[in-house]
Structures are given as C-alpha cells and as structure tokens.
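Quick one: this structure, given as structure tokens, is what I'll be asking you about.
All protein chains of the complex are present and in place, except for one that has been dropped.
And now, subunit A:
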Amino acid sequence: MEHSIILRMNNIVKDFNGVKALDGVSLEVTRGQVHGICGENGAGKSTLMKVLSGVYPAGSFDGSIEFEDHEVAYKTINDSEHDGIVIIHQELALSPYLSIAENIFLGNENATRGVIDWNKTNREAALLLARVGLDENPATKILELGVGKQQLVEIAKALSKRVKLLILDEPTAALNDEDSTHLLGLIDHLRTQGITCIIISHKLKEIKRIADTVTVIRDGKTIETIDMAGPDATEAHIIRAMVGRDLNNLFPPREPAVGAEVLRVENWTVHHPVDVARKVVDGASFTVNAGEIVGFAGLMGAGRTELAMSIFGRSYGTNISGQVFKDGTEIQMRTVGEAIEHGFAYATEDRKRYGLNLIGDITVNVSAAALAKLAKYGVIDKHREYKVADSYRQKMNIKAPSVTSITGKLSGGNQQKVVLSKWIFSGPDVLILDEPTRGIDVGAKYEIYGIINELAAQGKAVIVISSELPELIGICDRIYAISEGKLTGEVAKADASQETLMHYMTAGKD
C-alpha cells in the first residue's frame, strides 16, 4: 500500500484529424504522492488529463489506463469521478450566483427524493471549508470571492466527492503569491491525508517545492520522469527536458537605447465603476520613454490592470481624472478607438475574454485592431489582410498550419502571439502588455521576451505589467510598484530585487 502505483497510463496516443497531440505518453503515479507534470504549451499535458478523466471517451484514443490496478475505460467525466478522479481545470467551473455550499454539492446534492436537506448541506460544506482552510460562510455567493478562494471551493468540491486522485491544471496561474502559498500548503496537507495529486504547472519553483516526482512531456511524448529527491531535481534540468535545449539565460540579452519621453501620465485617478466612492487608482504619475521597457509590479487587486485600462480609452472605471501627455502634448482618449488613433495598444491579461475572437481564424484576429489600414472606403482588401497575417505568423513563429486556423484551437503561447501580432500591426508608439506571459511555458516566454525587446529596439515605449517579479526584473529598465491604487515606488533595473519591489508593493498595507 505504502508505495503502490495508483495510476498507470500506458502508451497513450490521441490524434486530432491526423495531428498527434499525444504520441505514446506513459505515466505512473505513486499513491499518496504529489506528481508534477511539466511541458511546454501544446506538449499535450491538458490533453493527457482529458484522456484520463473521460473528457475524451475511451475508444477515441489508443493505449490503456489502469487505476487502482484495474483497467478502466471512462466514457464520461462522471465515470472517472465515480472512481475518485477529480480534475480542476485552469478555468474554474463554478456558478457565480450560487452559494459556496450549493456549488460544492452541485450535481451531488444532499437530497431525499429530490428535496435538498439544507442543514446537512451547509454543515458538510462548513466542514469541507475548514479542511481546505477557507474561512467563509457556506452561504456566500461565489461571485463575492476572489480567484484564490474560488480555487479552494473547487478543492472542497473535489473532497466532497471522496477524491482519491486530484488533478490540478495550472492551479496558481491566476493567483497572487499569498494565495499560491496557501494553495501549495493545502496540497501538502492533503498529501498527509493520503490524497494523491497530479499538478500541472509552468511555475517550476512551485513544482520543485511541492512535487515528489515530475514527469516531463514534450511533443506528445514522455521525455523523463524525475525523482525530486534525487540529484536531477533542478530547475535547469527540468527546463532542459521541457524545451530540449539549454536555457542558460531565461531572458534574451538586450542593449537598452532609451530616448525621449513618449508618455507622461499625471495625477491619474480612477474610481470603481460600481462602488463609485472607491478610488481604484489614486493620483498615479509616471513616464515612459522611447525604447524603454517599464514594468508595473503590484499584487492582485492593486490597480495595475485598472490603471492601464482606464488610460486605454477609459475602458475601465468612472470619474477618471488626470492628464495624459504624449510626446509632450496633452491628449484625450475617451474611447478605445481614440486610444488606438493616438498610437496606444493594450494587450490584455485575459486574452480569452478580452483579447481574441476565439471562433475566428488568425487572420481576423491579427487585423482586428487596425482594419482601417487594410480597407478603402470601408472595403477590406482581403488578399492584403491574408498576406499581413501570414507575415506575422512567420515572424512571430505562431505554430499553426495556416492563418485560417481557428485561434480557439491554438495553445496559450500561440494565442498570445496572435494578440501581440494584432497590436504590433496596429502600429503603436506605446504598448501596454498586461501579463504577457501568463499561462505560457518557458520556451514561448523566451520568444515573447524577444518580441518585447524588439519592440523597444524599434523605439516604442513599452509597459509590462506582471505578477512575476523575476520577469519584471529580467526584462524591464525601470519598475514602478503599485499598492492599493497608489504608485509606491520607482526602481531602476540596477537596484531592483524581489525584496525591494515586494517592500513597495505591500506599502501601506497593514
């Protein structure tokens, strides 16, 4: 029992219309361990988990799965959940208008003849919340919770199903450091209770901290399984296995050539759109120069995205006051259209929601922000549009068979490249990149950094907003820290360390 294998996936092959997403992946998970799965985007990690959980039913792939020493053939997610395999997807699947308790027992209600026993439901929910360390009333509605707490509700929901194998797909991608730490602690705790856990993550530090074993997948194949107590348990080793090459430098080299001031924002104040009295951004003033990469560091909810979006055509907030100067002249950007005309671009942190038309192909997404460039008298030159999109596909190394590929089917890194292509094609002078590498693997990150450097080298003013401090320190010339809507510090690259930044980012907090 102690070191038995709970799950064996043998030689799994899954293809989509002739394209092999999984090409003979094998995986062995030991009972009671935390098993990390690493791999670049598109390596097949999520597909593998969908095969396991029955999203892709048995028969639609080749290979065999053994769970607790029985060969299993799941036709639906219900089948796998019945056996105690629960998957928590990157995009959380909770119903926002239902309470915590209702969500935990959704589809699994404590009911007799269809009548729900609310006392039992709330009591059990409270016990589960205690187990995951979430101090909330079970009657609280999901929409009142932050992402971190929602994640804990998902785990509570999994526990309610008597989970034996918990699969977490990028659980900390949307979490701040504090919530991430808590989540990892919880996984540790679940391990002591004998719950096996598979964790898919791009954050190698996390993997290193939490996993007992790591399997690396690349191009649909198992590359290596690493014992994290062994000598190979280094980040460098894992990265090498993931990308198939050495990444001795995570950030491409760059010679900054900083020019004249392009953007100056003075005393920028933004109020919350609903809670109008609340200042989300409070008197922010900053500058960005040509050819400079300026970072904005802040904890989640500090007002980074709100600052960016309110500048970008007032797409966030009410009662906005303050001045924006571009090349020394004050400008007004009342709509996104005006912002684009003034040479601004904002690549969103949430590309699926705000960045891409996922049912559209690459072409329509690349041209979306600058159709006027391709049109005459309102008529689009489709041939030119295609050529433009195709040139970006090649230049940005977007991995897709052609620009008529549907963006929703691309991996996160390639989707991000489409978003960047769209904004670069709009020909901006000021680019605001909000979490440009969120949910993207190491190899693609490096490529994105290269693109950012290139933009700066062209003399554009680049703003990068990121939750990952090493990333900001690695690529920015200057970093502003933001806390509770106020800019609390400005640090030059030479003086930047995670500690200094964190100090400013938490300034004013009790």
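Just so it is clear, contacts are C-beta pairs under 8 Å (C-beta built on N, C-alpha and C of every residue); 3 or more make two chains touch, one makes a residue touch a chain; residues count from 1.
Following the convention adopted for this analysis, contacts and distances are computed from a predicted model.
For the chain that does not appear here, its UniProt entry gives the protein name "Xylose transport system permease protein XylH", which is one of "Xylose transport system permease protein XylH", "Diguanylate cyclase (GGDEF) domain-containing protein", "Proton-conducting transporter membrane subunit" or "Two-component response regulator protein". Here one chain is not drawn; of A:Lys75, A:Arg278 or A:Arg353, the residue touching it is A:Arg353. Screening A:Ala339, A:Ile424 or A:Met505 against the full complex identifies A:Ala339 as the residue touching the chain left out.
For subunit A, the residues touching the chain absent from view are 16-18, 21, 47, 313, 315, 335-337, 339-340, 346, 348, 353-361, 364, 367-369, 371-372, 375, 378-380, 382-383, 386-387, 401-402, 404-406, 408-409, 422.
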